[in-house]
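Encoded as C-alpha cells, the structure appears first; notes follow it.
Missing here is one protein chain; the remaining ones are kept as they sit in the complex.
Letters A and B name the chains as they come in the text, with residue numbers starting at 1 for each one.
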Amino acid sequence: MKRSKKTYLLLALLLIAILFPILMPNQYYLQILILVFIWTIAVYGLNTITGLTGQLSLAHAGFFAIGAYGLGLLTTKGGVPFWLAFVLAIALTVFISFFIGLIALRTKSHFFAIYTMSVGFLIYLLIYKSDLTGGVRGLIGIPNPAPIGPLTFESITSYYYLMLFFLLLTIFFMYRLFHSLLGKTFVAIRNSEELAETLGISVMRNKLLAFVISAGLAALAGALYASYVRFIGPQMADIHVAFEILLYLLVGGIGTLAGPLIGTFIVVLLTQMLQFLEEFRMLVFGPIVVLLILFYPRGIVGGYLMWRAKRAKKKQILQAQHAKGGKEHAVND
Amino acid sequence: MLLTIDRLTKKFGGLAAVQDVSANIEQGKITAIIGPNGAGKSTFFNLISGFHQPTTGQIKFLGHDISTMRADRVARLGVGRTFQTTHLFEQATILENVLIGHRLRTKSGLFDAIFRTKREKEEEKRCLEKAEEALDFVELSSLAYESVAQITQEQQKRVAFALALATDPTLILLDEPAAGVNPDETDGLAELMKKMVKHGKTVCLIEHKMPMVMSLADHVMVLNHGQLIAEGTPKEIQGNERVIEAYLGGNSHVSA
Partner (left out) sequence: MELFFQQILNGLTVGSVYSLVALGLTLVFGILHVPNFAHGALYMVGAYIALTVMTALGVHYWIGLLIAVLIVALLSVVMERLVFSRLDSKDPLPIMIASIGILFFLESFAQYMWGSQYQRMVTPYGDTIQLFGLTVTMQRLLVIVAAVFLMVLLHLFLTRTMTGAAIVAMSQSRNGAFLVGINATRVSMLTFAIAGGLAAAAATLAAPINLVFPSMGNLVIMKAFVIIIIGGMGSIPGAIIGGYILGMAESLGATYISGDYKDLIAFVLLVLILTMKPNGLFAKGVR
C-alpha cells in the first residue's frame, strides 16, 4: 500500500518532467532545469565516493572539466564525431581517475581531501596554462550533439529531453547501485574500513571502483555541460565548483538516493531566486552548510528519513502497548 | 593444528610488542589469551588477522602461510574476528549490518548490480539467508529490524558475533567479547561461544574476566611484555608462578 503510493508519486514526478516543456514552454525555466539536470548528475558522482564510501573528494570539478574539455578538444581540434568524442571523453576521465585513485586512495580522511584538492588544483592549472586548451580564453565552437536518427539537438526543448534522458539513466544506475551488494559494500567501508577488511572486503579495490564511477559521472556531466553551453573555460575546474557540487549534495543529503536531485534542484532554484545576491550567494549558502552539518548532517532527505523512522518506531511502540493492553511502557533505552 | 605460530615478533620502532611467540591453536577448542594491559594481546590478534605484518616469524593457517597476507584475504581463508569496539553501523538495522558479513563469499560486481543479474539476485538471497541464520544463532532474530543504536551493549556484541559468523569462518578471534557487559550477560556470551564450538568453529578470545576464562577455555595462553610466559589448561595456569607474578606486578589478580 505504502509502496504503491510512493510509486505513484514517482510516476507523477516523471510525467511532470516529461510534459514540462509542453505545459510550460518557457525558455528560461527550461534552461534552469537543464542546468539542474546536468549538475545533479555530477552530484550523484560525488555522492558515490563521498556519500557512499565516505571519502571527501575535492577533485570532482577537475573530472567535470576533463569530461568537458575532452569532448571540446576531440570535437573542435580532433575532428572526432560528436558521440564518439562524448564516449571517449568519459572513458578518458575514467582512465585518468583510475590512476589518480590508485595513489590518492592510499591516503585517508583529511589526507585524501587535501590530496584530491591538490589534484583538482593541478588539473585547473594545467588547463589554465596549457596552449592546447586555449588557456584563459577557453574553448569555443563545441558542436551541437549530432543527430541520432530522427532526433536532432538544436532547440532548447530537445536539449531538455537529452539531459532528462541522461539524468534518468544516472538515477536508474544509482538506484540499482544503492540496492546492490556492491552498494552495501561501499557503505560498509564508509562505516568502518577496519571492520570491512575483517569481513573480507578489499577496501582498496572497492574504493577505487567507487572513485572511478564517481569520476565517470562527473565527466558525463561535464561533457553534457560542454555540449549545452558550447563554451568552456578553465574556471569550471576551479575549487569553487568542487565546493558547489558538495553544497548541492549536503543540502540534499549525503549518502542518500534522492539527495543529489533534491539538493541540486533546491539550491539552483534558490540561486535563481536570489539573483540579486549573485556572487554573494555564499553569504547565504555558507551558513546553511554549517547549520546543516550541525543540525541535519544528512541533509533534507536524511532528515526526512530520520523523522520517518522515528514516527514508525513510535507507531510500533504504541501498537505494542496497545497489544499489551497499555499496561506496560515497553520503552527502555 | 589449525593455526601454527612460529617465533612471531612484531616491533614498533624498536619496541617489541610481540616477541618470539610460538604457539598453536587447536581445532574445535576454545583458546583464551590473557595477560596484563599492554602485554601485546591485541597486536597478536592484529598479526593473525592481517592488520599488522610481522617483523619476523611465521603464521600458518590451514597450511597457508598468512604471515604477510592482507586482512581481507585472511578473512576469506576463514578467519573471522570481532573488535573491542563493535564498529557497527548505528543508523542501520541489525539485519542490514549483518547482511554484509557474507559478502566475501559472493562475486557480484558493478555489472551485476546495474543489470540485476541472476547471480546478483541469488547472492543477495544467500547473504540474507546467511544473515538470518547468524542472527538466529546468536538469538537476535526477533530484533532483526531494530536499529543498532537502540539495542544494549550486550546485544551489540551479539550482532558483532553474528557478523563474524556470517563470513563462514573456521577460526573466530574475539577481542574482549565480554568487556562492558554485566555478569549475567557474560554467562550468556560464554554459552554462545560454547555453542560456536559445538557447531564446528574454533574460538580464540582475549579476555580480562578471569572467572569466565577459567570456566570456558580449554587452553590458556599468557602474554606478558609481548612474550608467551605460560600456556596450558586453566588449572595449570592458575598455579603457575610466573603468571601470578606477572599479574601481581600488573596490579590484578588471577582468581577463579
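Everything that follows uses one rule, which is that a residue touches a chain if its C-beta (ideal position, glycine included) is under 8 Å from a C-beta of that chain, and two chains touch if they have at least 3 such contacts.
The shown structure was predicted, so the numbers you read here are calculated from the model rather than taken from an experiment.
Contact with the chain not shown here comes from a single listed residue; of A:Leu15, A:Ala91, A:Leu151 or A:Val290, that residue is A:Val290.
Summary of contacts with the chain left out: across A:Trp83, A:Phe111, A:Phe231 or A:Trp307, the touching residue is A:Phe111. The hidden chain makes contact, of the residues A:Ile32, A:Leu88, A:Leu122 or A:Leu305, with A:Leu122. Residues of chain A that touch the chain left out of the display are 50, 54, 56, 103-104, 106-111, 113-115, 117-119, 121-122, 125, 129, 239, 243, 246-247, 250, 279-283, 285-290, 293-294, 297.
Note that only the chains that are shown with their structure count from here on.
Averaged Cα coordinates give chain A a centre that lies 39 Å from the centre of chain B. Across the complex, chain B is touched by residues 173, 176-177, 180-185, 187-188, 191-192, 194-203, 209, 213, 309, 333 of chain A. Against chain A, the residues of chain B that register as touching in their complex are 49-51, 70-73, 75-76, 80-81, 83, 87-89, 96, 99-101, 103-104, 106, 108-110, 112-116, 120, 123-124, 127, 147, 150, 163-164, 167.
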